[in-house]
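A single structure is presented below for examination.
The complex is shown incomplete by one protein chain, all other protein chains being positioned as in the whole.
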Amino acid sequence: MTEQTGAEGAGLFDGVFSRGGPGTGSRAWLRAMLDTEAALARALERAGLAPPGAGAAVTEAAATVPFDPGALGRRAALSGNPVPALVADLRKAVPQDAADTVHRGATSQDIIDTAAMLLARDALGALAGDLAAAADGCVALAAAHRDTMMIGRTLLQQAVPVTFGLVAAGWLTGLDEAADAVARVRAARLAVQFGGAAGTLASLGADGPAVAGLLAQELGLALPVLPWHTDRSRVIDVAAACAAAAAALSKIARDVTLLAQSEVGEVREGGGGSGAGERRGGSSAMPHKQNPVAAIAILGCTRRVPGLVATLVAAAEQEHQRAAGAWHAEWEPFADLLRVTGSAAAWGAELTGGLVVDPARMRANLDATRGLPLAERVAGLLVPALGREQAHDLVARASAHAGAVGVTLREALLGVPELAGWLDGAGVTSAQIDEALDPAGYLGSARVFTDAALDAHTRRQK
Amino acid sequence: MTEQTGAEGAGLFDGVFSRGGPGTGSRAWLRAMLDTEAALARALERAGLAPPGAGAAVTEAAATVPFDPGALGRRAALSGNPVPALVADLRKAVPQDAADTVHRGATSQDIIDTAAMLLARDALGALAGDLAAAADGCVALAAAHRDTMMIGRTLLQQAVPVTFGLVAAGWLTGLDEAADAVARVRAARLAVQFGGAAGTLASLGADGPAVAGLLAQELGLALPVLPWHTDRSRVIDVAAACAAAAAALSKIARDVTLLAQSEVGEVREGGGGSGAGERRGGSSAMPHKQNPVAAIAILGCTRRVPGLVATLVAAAEQEHQRAAGAWHAEWEPFADLLRVTGSAAAWGAELTGGLVVDPARMRANLDATRGLPLAERVAGLLVPALGREQAHDLVARASAHAGAVGVTLREALLGVPELAGWLDGAGVTSAQIDEALDPAGYLGSARVFTDAALDAHTRRQK
Amino acid sequence: MTEQTGAEGAGLFDGVFSRGGPGTGSRAWLRAMLDTEAALARALERAGLAPPGAGAAVTEAAATVPFDPGALGRRAALSGNPVPALVADLRKAVPQDAADTVHRGATSQDIIDTAAMLLARDALGALAGDLAAAADGCVALAAAHRDTMMIGRTLLQQAVPVTFGLVAAGWLTGLDEAADAVARVRAARLAVQFGGAAGTLASLGADGPAVAGLLAQELGLALPVLPWHTDRSRVIDVAAACAAAAAALSKIARDVTLLAQSEVGEVREGGGGSGAGERRGGSSAMPHKQNPVAAIAILGCTRRVPGLVATLVAAAEQEHQRAAGAWHAEWEPFADLLRVTGSAAAWGAELTGGLVVDPARMRANLDATRGLPLAERVAGLLVPALGREQAHDLVARASAHAGAVGVTLREALLGVPELAGWLDGAGVTSAQIDEALDPAGYLGSARVFTDAALDAHTRRQK
Partner (left out) sequence: MTEQTGAEGAGLFDGVFSRGGPGTGSRAWLRAMLDTEAALARALERAGLAPPGAGAAVTEAAATVPFDPGALGRRAALSGNPVPALVADLRKAVPQDAADTVHRGATSQDIIDTAAMLLARDALGALAGDLAAAADGCVALAAAHRDTMMIGRTLLQQAVPVTFGLVAAGWLTGLDEAADAVARVRAARLAVQFGGAAGTLASLGADGPAVAGLLAQELGLALPVLPWHTDRSRVIDVAAACAAAAAALSKIARDVTLLAQSEVGEVREGGGGSGAGERRGGSSAMPHKQNPVAAIAILGCTRRVPGLVATLVAAAEQEHQRAAGAWHAEWEPFADLLRVTGSAAAWGAELTGGLVVDPARMRANLDATRGLPLAERVAGLLVPALGREQAHDLVARASAHAGAVGVTLREALLGVPELAGWLDGAGVTSAQIDEALDPAGYLGSARVFTDAALDAHTRRQK
């Protein structure tokens, strides 16, 4: 996982928010725009609408001329986007007969929208890889801890026993579902945008569709039914895939921050491979601290996703043949969403791959519930002899006693003479009580569900 | 399209925000929860875990007892959700031996999450129907107006000619894409949630998966790989489908409000079928007004979608085996999102089905551009004789003159002696000029794209 | 704190999301609209623009006629809002000469916007009361626990000692700041909206401003500089005040859910006063559970606030003299925001007022850090004798040993012969070590800050 580049490869917070994946900053946008212009020139040449060599000339210039994003950005103020300035500069950088080929038939939106799809392809590719790596980590955790008991917690209160394998299997399923969404959008929904001034490709006469098809070929993007300049569902689909990935990652990260609490201590993050010498998550001032940096960074990223998704969904209301503002409002949030989701996934891969689990602490926390989560089960043991009502009543009294005095349910049942008498009368032995109070016997389908998740993961990789 | 019921069928704004579709208010939630409890009882009986007749008894009570949502809602304050109160009342409403069957193996979240899926199934079903109806309207518009010319507008400025058929085809494609998303989510992602206290179904021993499978069967929902109580991707998928639908509808509605402006006047809404006698969109005080009520109502609905989607995406970060707050935060927004998206679609079906198009006004607005959008095309005519540069220069001067004096480009070209002299010298006839200035000849692939959208629509219905 | 009414006073989730405060549902809206129409009639009469008695007649009808929100809601589909139907019915309900007075000079937006301000006034009033009650609870907690030590936690890891008094003081300050925002908005920013068809009050000739002034007087709302129909900053101000309140409440609730975790156990919620007999937060199946229902309900409310605020902020972009959709999009979210924020505050008042603190458990958790948070302080003790570098090194080694072996820092320092030798050589006694390791001596300004917060609270109440 190489450290990645934010806006300009020099972001003060890049280590947190721009980890993993390709860049989505100004240089990445510029590269994608130039790739689009170059592909268009080649498509025009292949369609017979540009002189031989024009495609190669534009491609060469697009690849080698050091355009300056900052300077283009300043000139973007004139027209509201940076494409006219880029086109002007690109035309100057190629021979005269290729100059007329540059941007022919296109409008600024064609270049920016198609570039956005190229950015998305790269970013979603990296995202898919990191989600898969994070899933690998979960597979290993689920397999290794199929039988590692821990207390399940609902509403942040200890509830009934589960296994850590089941927890990891749940994480795995979330990641797999997100990966499906990412793969589907990447494969099916990233399409070239090429419509000219108002979506008719009029300046290309009857050649528009052919050029559009060749452009799609050159870029390896899908060809849409018709230009999608004001149909923003592709943008929303990318956003939804990011939301699904962020959801899965945030659930894992939240669990890890909670399980890693000093008072819980059931997991801790591995050291991470990013530093040479310096330990991640350490604190020079507080030697006892081991912060779960990856989980925190994930949450720092994923908490931004809802707002970014909302911006993109809201932007879909676009006027006529090109929106006055709503389209513009997509550019930076679209790139930011890909960036922070990708960063969260990169962190997620490190997190699940390096998570250190402490089964002994899990067992200790489970035992600290003093058998109370299993009260229902003990009651079941007494029903044949005492009837449901009396059975319940007896166990409820034992539970109340255990809670009040701070002993285990077993101690209450066997230690309070009156209760012990009832048990005796019902013919229930202390061995039966022990069995009923063994959390290992109250895991229900934890193992079945864990295996089902592992199987489903294996199947989807085929 | 029947008027629908909001929260309690008595909402002051229901006519705007709760049109079409099934209810998603308290009564609908209660119904879905009762259906889930009843199905669970039947599943338990089929699994041999409940006495014969228990399923029927619970089903009967769930169907006939008049539970009061308000009273249950007040008791929800005790536990943070209304299920415990509902279960207590339901148990009281059935014979003793069926009472033990009620809710057996389940936790409150199982009931609420599964009920949410049932709500979604109904709401997405209605949504799909209304999207299809809206698409039908677009098909008719696209077909009828394949050759109806109008001026295309970018950034709210007149640009180059398009056809209204192409506009309607774009709307159609957006609706079709949204319909695909809705259909996919409805068919594949609505699953039963059944995990018991912490997702292990421990209280059912080894019978958990079997009961879960039967419950899914009873309800006609999918069976997930494992309980999804803290994997909220299904909620996000529903939200994303709604976002896609809202995006497509909002684009149409925005266009209609703009095209219906008094100064543009290219479309107006039909009267609507909802009123007897009263005309929709009229104003008693201002007899000249005809407000595009359907389009406005759509925007009133769709503008709420980004915030609701953001809430649901943010809620996916859920702790351990049941979230403390994030889960609760989903309930009303989930229902609201289904409601307002469904309402927008119901309005959309009326809108596209009844839209009145004024081709004469479209032509008049197109002509008001005085030929300037076709300047480029005229220049092309002169290139062979004058070279690119001089050709451009001549037409640019004519355009500037036309703009300054307020004449058409044709009048400028033929009426300014110097310019006319150049044309003459280039051997360009006024007939050629007229041809170049005919917008019908500058529609590019408008018809091709329109037909492609219609074909794609036909194909996806097969 | 009376249980309140949601949309129809019968919401299935009202116990969670609609606690406290006045209603904001259909009946509350209808009431506010009728109050506005009645006040307008009285204002017109006072301005000499209506016959004597017209004001009283309309006021009487508005107060007594049982208008049906559901029926009005259905008719709202005709014009896009329920006011025209309401006005028609209200006119029919008054004598002929008063009928002409009904709604005179007004447009639908005047009624809805002014009604929204009335809803806000009531809701913000209740919110202010509940924030004050919640603050009272914090004052008591901060005062009672000024010296109750606990471990501070950063990034969910134990860090250095704090006091629970300081924690409560921080909560208090947050609540006070929010209360300031709520009070400021309620006092200064709730204004009557009265502009007529397009903001000129033209149908009232020169009498518009006078009637507007009287209307403001009748309703006890501010009179704006000019009609604010498309200046939505008042709506945003209300939203921002709610956001501030939700922020303060969510911080408290999050802390409580974390401090109440089974493994932490430093606080638990009191029983709450809402139930007769049934204990809040209990679980019949799991007798050991005590769910922090109030905190969970708060989070269930506050997690919806960002999305609602975003919707209202986005809606501020309104066209010309009345927006086509953006205005409509405000209605339900505005009411929902007031409702869920108010509910969170009502829960907050119960929460802080009834919070049960366990100082012994706080001390135990603090002691479980084994002195490591105070390592820095011990090092300071050694600096005079050993120099900074050697002092640091020695303590770091002791800390590492303590962590590895699981002993306290004191045990490591005094028990490892080599380290003890150094201490001895430096002339540091075990008494000095003990003093340095006493967390009570490392609380810095906790008490000063606690007192400052209490003082500031006292001052702002004057």
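In order of appearance the chains are A, B and C, and numbering begins at 1 in each one.
We take it that contacts are C-beta pairs under 8 Å (C-beta built on N, C-alpha and C of every residue); 3 or more make two chains touch, one makes a residue touch a chain.
Keep in mind that what you see is a predicted model, and the values were worked out from it rather than measured.
K.L.:
Which of C:314, C:357, C:394 or C:436 sits in contact with the chain that's absent?
P.N.:
That would be C:314, which touches the missing chain.
K.L.:
Which candidate, C:197, C:366 or C:436, sits in contact with the chain we can't see?
P.N.:
Checking the options C:197, C:366 or C:436, the one contacting the hidden chain is C:197.
K.L.:
Could you tell which one of A:195, A:306, A:373 or A:444 touches the chain left off the display?
P.N.:
In the complete complex, the chain left out is touched by residue A:306.
K.L.:
Take the complete complex as the reference. Which residues in chain A touch the chain that isn't displayed?
P.N.:
The missing chain touches chain A at positions 3, 6-19, 25-26, 29-30, 68-70, 72-82, 84, 197, 253, 257, 272, 274-275, 278-286, 291-293, 295-304, 306-311, 314-315, 324-329, 331-333, 336.
K.L.:
Mind pulling the chain C residues that touch the left-out chain?
P.N.:
Residues touching the hidden chain, for chain C, are 80, 100, 107, 152-156, 159-162, 166, 169-170, 173-174, 177-178, 181, 196-206, 208-209, 224-228, 230-233, 236-237, 240, 243-244, 246-248, 250-251, 253-255, 258, 299, 302-303, 305-307, 309-311, 313-314, 316-324, 376, 388, 442-446, 448-450, 452-453, 456.
K.L.:
Which parts of chain B face the unshown chain closely enough to count as touching?
P.N.:
Its contact residues with the unshown chain are 151, 153, 155-160, 257-258, 260-264, 285-292, 296, 306-307, 310, 314, 365, 368-370, 372-373, 375-376, 396, 399-400, 403.
Everything that follows uses one rule, which is that only the chains that are shown with their structure count from here on.
K.L.:
For chain A and chain B, let me know how many angstrom lie between their CA-based centres, rounded off.
P.N.:
From the centre of chain A to the centre of chain B is 26 Å.
K.L.:
How far is the middle of chain A from the middle of chain C, if each middle is the mean of its Cα atoms, in Å?
P.N.:
Going by mean C-alpha positions, chain A sits 31 Å from chain C.
K.L.:
Considering chain B alone, which of its residues make contact with at least two other chains?
P.N.:
80, 197, 253, 299, 302-303, 306-307, 309-311, 314, 324
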